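Since the structure comes first, as structure tokens, the remarks are kept for the end.
What you see is the complex with one protein chain gone and the rest in place.
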Amino acid sequence: MASALINVPARARRGDIIEIKTLMSHIMETGYRHTASGDVVPRDIVTSFTCRHNGTEIFRADLFPAIAANPFITFFTTATESGRFEFEWIGDRGFSQTASAPITVE
Amino acid sequence: MRRRGIALVMLAVAYRAVLPIHANEIPQTERRSGFGFMAPDTQAMQSDDTVNPGTLWVLDGEALWNGKVGSADKACADCHTDARETMKGVAARYPAFDKARGRPVDLEQRINLCRTDHQQATPLPYESRDLLALTAFVARHSRGMPIEGGSDPRLEPFVAKGRELFMRRQGQLNLGCANCHDDNWDKRLAGSAITQAHPTGYPLYRLEWQSLGSLQRRLRACIAGIRAQAYDYGAPELVELELYLMSRARGMTIETPAVRP
Partner (left out) sequence: MHQPDDSTRRRFLGLAGGAAVFGTVPVGAFRPAGATPAMLTSAIRHIAGEATVRTGKVKLDIPPLVENGNTVPITVSVASPMTPDDHVTSIHVFNEKNPQPNVGNFHLGPHAGRAQISTRIRLADSQKIVAIARMSDGSFWSASADVVVTLAACTEEVI
């Protein structure tokens, strides 16, 4: 199942500042909703998003229930060398998901 | 024809008796998609596939299209090959007349009929993620194309039924769809714009739902909103309403997967 949509330029020149856009599928249940019978619906959110380039962390986000469902996060990085971006989402109840995208830097 | 003549007269009488005198269908040239009623930020969410949450379902749908299911162990792709060619324009002419059943079926029903008839698989529940994903994937291939809903002459009596449902006052608030969507579009209701109710982008990502959802889901929510009893998913009334709405929007452009507030 496609759970994440990553947008990274496939190629860039060294030193270019590139934008990385990520969109992933997650309900981000806040923990503040109630069922019709009055029970709290337990919190179930992504709590952390990390991006690494060739193993080195280049961006990290701590997420709270105020982040909308299907979390959308964009950020910038400088193109340094060819390789791979690795993305990881970690959340409640042991949630863990990864994705990756290659980049060629000239 | 004569029955239709009588029905029209009765409708006219009902109009005069119950609805305001200017309860007219929107002139063709004044029709606007719900897209135009949205704030620029929400429009931007729809216009770029890389940020449109509906894309997640379209991608899921593509995977399902290629996956073998059922005791026939067949994928949609096995019969329909490349969706970019075979599914082009399909959603634009749905709901379509189903000869075997002698009545219209919508795209979700068509997909389930394919599953049971050709893949020997169980039908997917309405509003399930898989059915939404497949519907979004198929409908995505009509994006940019004009709606042709209801042009099949065999659908005429069902379009008329859908129109009657659209015009009929119902529920505790005694409102008909037309009261808001024909007579008062572009005014605001509780802070939100009242649109003309053209289903140009279904299934769509509704911010209120925080999920992709079908036209039937939207209709059921609207009907519950006017405090009337909503029809069950798959009810003939909902398909007739879908059919009428698509024929009312004929010529407008498909936007699936749209984003709406």
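When the chains are written out, they are named A and B in that same order, and each has its own residue count from 1.
The working rule: a residue touches a chain if its C-beta (ideal position, glycine included) is under 8 Å from a C-beta of that chain, and two chains touch if they have at least 3 such contacts.
Quantities reported herein were computed from a predicted structural model and do not represent experimental measurements.
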{"item": "Hidden partner interface residues of chain A, rising order", "value": "17-18, 30, 32-36, 41, 56-69, 71-78, 80"}
{"item": "Positions on chain B where the hidden chain makes contact", "value": "38-39, 41-42, 44-45, 101, 105, 109, 112, 123, 125-128, 189-192, 194, 207-210, 220-222, 224-226, 229-237, 261"}
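One rule holds for everything that comes next: only the chains that are shown with their structure count from here on.
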{"item": "Complex interface listing, chain A residues touching chain B", "value": "1-5, 7, 21, 23-25, 27-28, 68-70, 72"}
{"item": "Chain B residues within the chain A interface of the complex", "value": "50-51, 53, 55-56, 59-60, 62-63, 210-211"}
